[in-house]
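Everything on this sheet refers to the single structure shown next.
Of the protein chains in this complex, one is absent; all others appear in place.
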Amino acid sequence: MTAVLETRGLNKSFGALQVAQNINFRLEAGARHALIGPNGAGKTTLVNLITGRLRPTGGKIFLSGEDITDLPPEARVKRGLGRTFQINQLFKGLSVLENVALAVAERDGVGGNMFGAARARRAVAEEAYALLERLRIADDALKPVRELPYGRQRLVEIAIALGLNPKVLLLDEPAAGVPSTESAIILEMIAGLPPDIAVLIIEHDMDLVFRFARRITVLVQGAVLVEGTPGEIAADTRVREVYLGERSHV
Amino acid sequence: MIPPGKSSLKRPPAVEALIKRHRLRPIELLPWAIAVAAYFLFPGYLALGAQIFIMVLFALSLDLILGYAGIITLGHAAFFGVGAYTAGILAVQGWHEPISGLIAAGVAAAVVGLVSGLVILRTHGLTLLMLTLAIVFMLHEAANKAGFITGGADGLQGIAIDPIFGAFRFDMFGRTAYWYALVVLFLGWAFVRLLVHSPFGRSLTGIRENVVRMHAIGTPVRRRLVTAYTISAGLAGVAGGLLAQTTEFVALNVISFELSGAVLIMLIFGGVGRLYGAFIGAPVYMIAEDELAKADPVYWLFWIGLILILLVMFARGGILGLIDQAMHLVRWRRK
Partner (left out) sequence: MDATISAAVSILFHGTAYAMILYIVSVGLSVTMGLMGFANLAHGVFAMAGGYVTVTLMNDYGVPFAASLLIACLVVGLASIVIERTLYARLYTASELEQVLFTIGLIFMAIAAAKFVWGPFAQRFAMPEALQGQIELGTRSFPAYRAFLIVVSIAIILGLWLGIERTNLGARIRAAVDNRRMAQSLGINTGRLFTLTFALGSALAALGGGLGAEILAINPSYAIEHLVYFLIVVSVGGLGSIRGPFFAALLLGIGDTACKYLVPEIGAFFIYAATMALLLWRPAGLFGRA
């Protein structure tokens, strides 16, 4: 299998704190991959490195075989890298529909248009609306995002990422802090994603992880502890140690 | 192909609302009706009227970058001043045709906007603010020192402007100036209105609302900002050029922190990011200044300061925001 996304020897430190240590990570085409690890393990940091929000202190990142280590974040998005944020990053003053429409317009390359092209605008609005219907938030389409409860804002967060039609989708704890109605919608959406896109999900809920993932990577203190199938991970004693050790503290 | 009329029947109302948002509403014609009426009602104040239009255009240009793109600047007068000096110097040096002079003013200011934008828009926050100040001080110094061409501290004198289209002479009552400024303002407004409703304009709003997310949906953020900054600078330059042409004089204070602050305050008073804040704030400020500041500039400054603080504390949407709230209240009462 070919990797759509690959990191080689990725390093990142904040001052003395090393949050990514020599990470070699591969995401195959069509992957359903979970990234797990205790709080502060560096999972979000890895996503930030991959998407270009943070610059690595060492190592390389490849997307479809192309070195993207030095590309700015927007160029990576243009090459098919989409993400959601652990903490919502939304346009709070804009309507739900427009939140998604902005993403769709950028993907279509019409986001910088100054004049005319009413047809392009209509296509963008209709596609954004269809996404809202899929995530069952179309009723709130005209409401400012600010007025939505957190769980429904979370759906907007996901709709924006889907609006980019990514080849690789990185989901950072998409269902964390979400009431069960919305988390059911999120799970259903994840299950229904087109099989050809590669999905990486960061998640603390082990039931969800084992249901969803065909491969799992465990990250501890910035380094990959182990990678394998769900069965291998479940049987791994080191993983048990980390998790049981963790649990007993919490 | 489905004919557009047919498909719109099936389209959800939300989609309809989004793509038709830029349709003109009748109330948007009100400022123009007032401007035309004022010409006949206050024939003694035409010069002030033209100056108000100029400041409205200037404030409108600021709204594009401040209200929509969220770039806070204390140096916007730099571009106004470059426009004013360009139009003025052209006229003094023998190029008296007004329209081309005005275009030159806009282009010159846009070029300065582009160059400075490329430099300063790499930073943000307090640093960006400081750099906008630095640029206005720098250009002020430059205009001051280049007295051989700008007239320095004495101001630029001897501006002579030909009749517009060879037909409308600038008269001593300011009639031509009034219409000239009004028409240019109208064109500027139409342009900005188109822009803010376009995908480009919406993406500026997106940058203001959440720049992290804009990066994450693949927006070339800095390029958008520099583009907006350049356009805004060009418009400010046109406003400055208008001032030079209609008053036939350019004073050094067109490039100043004071003027940058004043136009910011006008926009804030009216309401920022609403397109029409400029149309309310600039006239209110200028008429009040005309009445009050001459009597006692110290009190004027005190009141402006106090109003600013009160606005920030209690009425963040400016006058238009207050009107909005009042309307909401009335509607709510009716229910």
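Each chain gets a letter, A and B, in the order it is written, and its residues are counted from 1.
Basically, a contact is a pair of C-beta atoms (placed from the backbone, for glycine too) under 8 Å apart; a residue touches a chain by one contact, two chains touch by 3 or more.
Just so you know, these numbers come straight off a predicted model, no measurement behind them.
Novice: Which shown chains does the chain we cannot see touch?
Specialist: B
Novice: One chain isn't shown here. Among B:42, B:173 or B:299, which residue touches it?
Specialist: From the options B:42, B:173 or B:299, the contact with the absent chain belongs to B:299.
Novice: From the listed residues B:34, B:99, B:119 or B:212, report the one that touches the chain absent from this view.
Specialist: From the options B:34, B:99, B:119 or B:212, the contact with the absent chain belongs to B:119.
Novice: Using the touch definition from the top, which of B:100, B:127, B:157 or B:325 touches the missing chain?
Specialist: Of these options, the touching residue for the absent chain is B:127.
Novice: Of the residues listed, B:72, B:194, B:211 or B:322, which one is in contact with the missing chain?
Specialist: B:72
Novice: Can you name the residues of subunit B that touch the chain not displayed here?
Specialist: Residues touching the hidden chain, for subunit B, are 66, 70, 72, 74, 119-120, 122-123, 125-127, 129-131, 133-135, 137-138, 141-142, 145, 257, 261, 264-265, 268, 272, 298-299, 301-302, 304-309, 311-313, 316.
Note that in this section only the chains that are shown with their structure count from here on.
Novice: Could you tell me the distance, in whole angstrom, between the mean C-alpha positions of subunit A and subunit B?
Specialist: Inter-chain centre distance comes to 41 Å.
Novice: Spell out the residues on subunit A that touch subunit B in their complex, using ranges where they run on.
Specialist: Listed in rising order, the residues are 51, 53, 72-75, 77-78, 83, 85, 89-95, 97-98, 101-103, 105-107, 110-115, 118, 120-122, 124-126, 129, 138, 141-142, 160, 163-164.
Novice: Would you tell me which residues of subunit B are touching subunit A in their complex?
Specialist: 11-12, 14-15, 17-19, 194-195, 198-203, 205-206, 209-210, 212-221, 223-224, 227
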